[in-house]
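Missing here: one protein chain of the complex. Every other protein chain is in place.
Chain lettering (A, B, C, D and E) follows the sequence in which the chains are written, and residue indices restart at 1 in each chain.
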Amino acid sequence: MTSKNKTALVVSAHSADFVWRAGGAIAYHARQGWQVKIVCLSFGERGESAKLWRRPGMTLEQVKIARRDEAQRAADILGAEVEFWDIGDYPMRVTDDTLFRLVDLYRELQPAFVLSHSVKDPYNFDHPLAMHLTQEARVTAQAEGHNPGQKILGAPPVYAFEPHQTEQCEWMPNTFLDITDVWEVKRRAIECMAGQEHLWEYYTRMALQRGVQAKRNIGITASRNIEYAEGYMRLTPEVVETL
Amino acid sequence: MTSKNKTALVVSAHSADFVWRAGGAIAYHARQGWQVKIVCLSFGERGESAKLWRRPGMTLEQVKIARRDEAQRAADILGAEVEFWDIGDYPMRVTDDTLFRLVDLYRELQPAFVLSHSVKDPYNFDHPLAMHLTQEARVTAQAEGHNPGQKILGAPPVYAFEPHQTEQCEWMPNTFLDITDVWEVKRRAIECMAGQEHLWEYYTRMALQRGVQAKRNIGITASRNIEYAEGYMRLTPEVVETL
Amino acid sequence: MTSKNKTALVVSAHSADFVWRAGGAIAYHARQGWQVKIVCLSFGERGESAKLWRRPGMTLEQVKIARRDEAQRAADILGAEVEFWDIGDYPMRVTDDTLFRLVDLYRELQPAFVLSHSVKDPYNFDHPLAMHLTQEARVTAQAEGHNPGQKILGAPPVYAFEPHQTEQCEWMPNTFLDITDVWEVKRRAIECMAGQEHLWEYYTRMALQRGVQAKRNIGITASRNIEYAEGYMRLTPEVVETL
Amino acid sequence: MTSKNKTALVVSAHSADFVWRAGGAIAYHARQGWQVKIVCLSFGERGESAKLWRRPGMTLEQVKIARRDEAQRAADILGAEVEFWDIGDYPMRVTDDTLFRLVDLYRELQPAFVLSHSVKDPYNFDHPLAMHLTQEARVTAQAEGHNPGQKILGAPPVYAFEPHQTEQCEWMPNTFLDITDVWEVKRRAIECMAGQEHLWEYYTRMALQRGVQAKRNIGITASRNIEYAEGYMRLTPEVVETL
Amino acid sequence: MTSKNKTALVVSAHSADFVWRAGGAIAYHARQGWQVKIVCLSFGERGESAKLWRRPGMTLEQVKIARRDEAQRAADILGAEVEFWDIGDYPMRVTDDTLFRLVDLYRELQPAFVLSHSVKDPYNFDHPLAMHLTQEARVTAQAEGHNPGQKILGAPPVYAFEPHQTEQCEWMPNTFLDITDVWEVKRRAIECMAGQEHLWEYYTRMALQRGVQAKRNIGITASRNIEYAEGYMRLTPEVVETL
Partner (left out) sequence: MTSKNKTALVVSAHSADFVWRAGGAIAYHARQGWQVKIVCLSFGERGESAKLWRRPGMTLEQVKIARRDEAQRAADILGAEVEFWDIGDYPMRVTDDTLFRLVDLYRELQPAFVLSHSVKDPYNFDHPLAMHLTQEARVTAQAEGHNPGQKILGAPPVYAFEPHQTEQCEWMPNTFLDITDVWEVKRRAIECMAGQEHLWEYYTRMALQRGVQAKRNIGITASRNIEYAEGYMRLTPEVVETL
């Protein structure tokens, strides 16, 4: 299987999460020919659109449209496809219909890896719920007796991307991805998020900090220069070709 | 750097530990041309040689000789070099001389990865001490001001191999290595341990259990058949080429 | 903002919990002029009213009335307002209506701090659920797009008060409040709980134990004499004026 | 109370779980005259019947019948009663009706101990849910106000039996049961599971590994020879007659 | 083996620790005919004798004598033997001579269980050190090659008795011992500690609290009435006769 045939799945609770937290990984794999599919479960229309709501006369529908537009442009820049499932936020609620829709997507896409939120987050209840859904759908997609006849899912690793306050979320990066080569792409995607301009520099600094840390953790390939990186927490063990 | 130039370091508290716990990884990398160096800090002469002590008239020196012989033959079979540092066991005590000797070895060997014991073990105090030494020597070998002029060490990952009662040791495998192709070599090395015959089947079963688990955790390469595996706990994050 | 304008919110799963676990904090702040609002989600009518049920001829309604009466008198003594939401217990179930009702209360009250149960409790499933509700409502109340136009909530700290068996609940006190000056008030409130007389001494001893521990943890103000204290587990970081 | 009057309850998410994970304990207590009741919440018909689904023309109903038959025969061999509640799997969903049915069973059976799954399992969402149900029903069965007049439940200990990948599930055995004397019975029950033949040897090896570990943890009764054992994680403290 | 031949070992960092924390277990087993041996590593002469130091003209020697006298009388009351090893406190330092002395004692005594301090304690560095010594000596006493010819030790369980601030010490009771029948004995032993009178009531209340909790955790034997209890944290798994 060459990169051209490979696929990845990103499950984002709100429509901007995938940009801040996984934009580098998306751009990096997309550039190598991967098909990357993003699911935005909601637009973050109620809980993560403060700036839009301060405009006079805004309605929920207008906020959603603005957020969708930003996210679509960011996904285009990153080279990924995006779907908007519009299931609501703050609080997010997940039905079995949503679960089975995601199961279908897993089976159709057969992703080689999956990205979503941290398993815990005391500041945000939609994020862990999105991860729970991501994991439960994955397990259901592996079940031979769910829609028998469909091709079942293998065991793609699930990674938790970086939450806002890592230490409070019991999130620990065990995997770093060098995103230096695609940083400029991620930054352009970030700049689509007109409503959250205060976060642009926050996530730029975060990428630089993770870049420094990634460099510190490289073994025999220390010649490589890493400037920007993203941290991930892989949830299940890895089977390696070499230690 | 091809495999031929690559090196690995294994720090074993007692002279049989490297066989049960890392024999597969040693044989696997050796077969690919790696230079694998094993340091046996002690022979396990006091605490892990019960059967030898039950022979009439045994002395500490005789036990050491018997244990050294077994370990040397096992290392030969696995294709690795072994050094015996004879610092004593039950209790093991580590001086700064031992620390600096290991620092020298790190710098000379420049290993691409390092294997040692679990960080905790309520059943065994020599094992965590060996790991502590392994980590402290690694950090000292990175210090520019230690024996200035020598080539300093990079940042090779350290892996904890599997302890006897994993759950009590807070040891969790995040990495599996398929050792099916070298299993027969590991089994022959195991059979050198005449004094601990009761463990032969124990560690054979362990390799089979880890093999089943490894298969469950493979993603896109599910075509591979894994029968035997070893589990490792990587202590620091990994910088990956692809998620 | 002086104490007179300050408010606090206490979310109690059953109608007596707030007395045993937070009665001191309630009385202490009330005495300083704070408006303290208690929400009793249920009366503990099924699961925490054993003594009442042993009276002949009791019905669920009679138990509720008795429990409500006790709790109302306790709240009066402590100087707080109390609301009874009567959502049922053992098992407790939370609907979105309850969530939004609590969101409304957060926004109306704008509490400076919030008290509820421990995050885990293997002996009690209503308690962690009450805390979950408390946290989810807090986050929803911060969402600009929830009932736009209302004043949104700031970031009041949430504290978990003490569960019955702290160590089993992964509850660790990081905050002690000296309640010596209001102890006599708390004791009187405790004595309203006619149905649980066996707990009066239990929680009196607990306050004394926490008093001894609080004294041990005081730094430069050791002149203060603490006899009774309550322990709390603050869930999020504190921003301090001085270390 | 003699063994003849004693009862135990086993809550199994899928119809084979009780065999692999608790078959030894069931047979051991049954042989001593205990009444052991097993509840199979589902047949594992969607998620744990891969081999059956590969037969041509299978329907969900046929899979259930085959699984039920296997489980019934296994229970018969072990000497236990089994009920099939057929609430579905992958994903499992628990209604309050199911909760109250289990509460009724607790009160009727008055079990001296209860067995179910691990509290966490990233590979399986039905397992932790079954344990959650088991614990919540136990607490509800203790509530005096639930169906007043019925005999309420005492405080039987709940044990988590062994999950597939223990370390990933934060499962740690604090209790071992010697099942050497009933091993042959458990093995026969295992062999009823025609659809999962690949697991027969896996759980045989597991029993042998736990046997070796149990022997290591015996104190003054070291004369006993343990060959096969099962590990359990007791969730709440034990009140002992002697340390 | 009847109770008359059974032995237990208690390792106490300072000369009063065994009274507060394990006096009930000591008296309980002694009354049943056990030989209980207490080792006081130090007198707590520097760090736990504040009241004595406030007497005019006290010297280290005088403090030791007073503390020894109190501890001897307490041990007599409890029915146990006590040895004073006088290795110093605040800070305590352990040499290999002390380790081997304890190994000898283990082998001579062959205790059925061992009691010492919690594994962690941020308020006290002597306590965890005493536990470390207790565990390392136990493992060394199991080593066939340590003083070959002596009878080696089996695998007696080690329990951590209760520290002052349990939650800060990551200490969780998984075992309760009913000490109601010997409470009066423990109280008399407590009252020997003239220098720490402020702790008499503290540990009386603690025993009452643990008594209430123990009652809550009893299963089928709920007829028993527990008034006073001690909590213990067993460090290694138990092999049970029945679940």
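Just so it is clear, contacts are C-beta pairs under 8 Å (C-beta built on N, C-alpha and C of every residue); 3 or more make two chains touch, one makes a residue touch a chain.
Computed from a predicted structure; not experimentally measured.
In the whole complex the chain that is left out makes contact with A, B, C, E.
Of the candidate positions B:140, B:166, B:196 or B:217, contact with the unshown chain belongs to B:140. Of the options E:6, E:21 or E:46, the residue whose C-beta touches the omitted chain is E:46.
The chain not displayed touches chain C at residues 1, 6, 8, 25, 29, 32, 112-113, 115, 154-157, 159, 173-178, 213-214, 216-222, 226, 229, 231-232, 234, 236-240, 242-243.
Summarising the interface, chain B meets the missing chain with residues 96, 99, 135-136, 139-140, 142-146, 148, 235-237.
In the full complex, the hidden chain is touched by chain E at residues 45-47, 49-50, 53-54, 58, 60, 63, 89-91, 93, 122-125, 168.
The definition used in the following text is that only the chains that are shown with their structure count from here on.
Chains that touch both chain A and chain B are the following: D. For the copy pair chain A and chain C, the superposing rotation over Cα atoms measures out at 120 degrees to the nearest 5.
Within the list A-B, A-C or B-D, C-E finds its counterpart interface, over half of the contact pairs alike by residue number, in B-D. If you average the CA atoms of chain B and of chain E, the two centres end up 37 Å from each other. Per-chain CA centroids place chain B at a distance of 53 Å from chain C.
Multi-chain contact residues of chain C (touching two or more other chains) are listed as 123, 168. With chains as nodes and touching pairs as edges, the resulting graph is of another kind, matching none of line, ring, star or complete. Inter-chain contacts, as defined above, occur between A-B, A-C, A-D, B-D, B-E, C-D, C-E, D-E.
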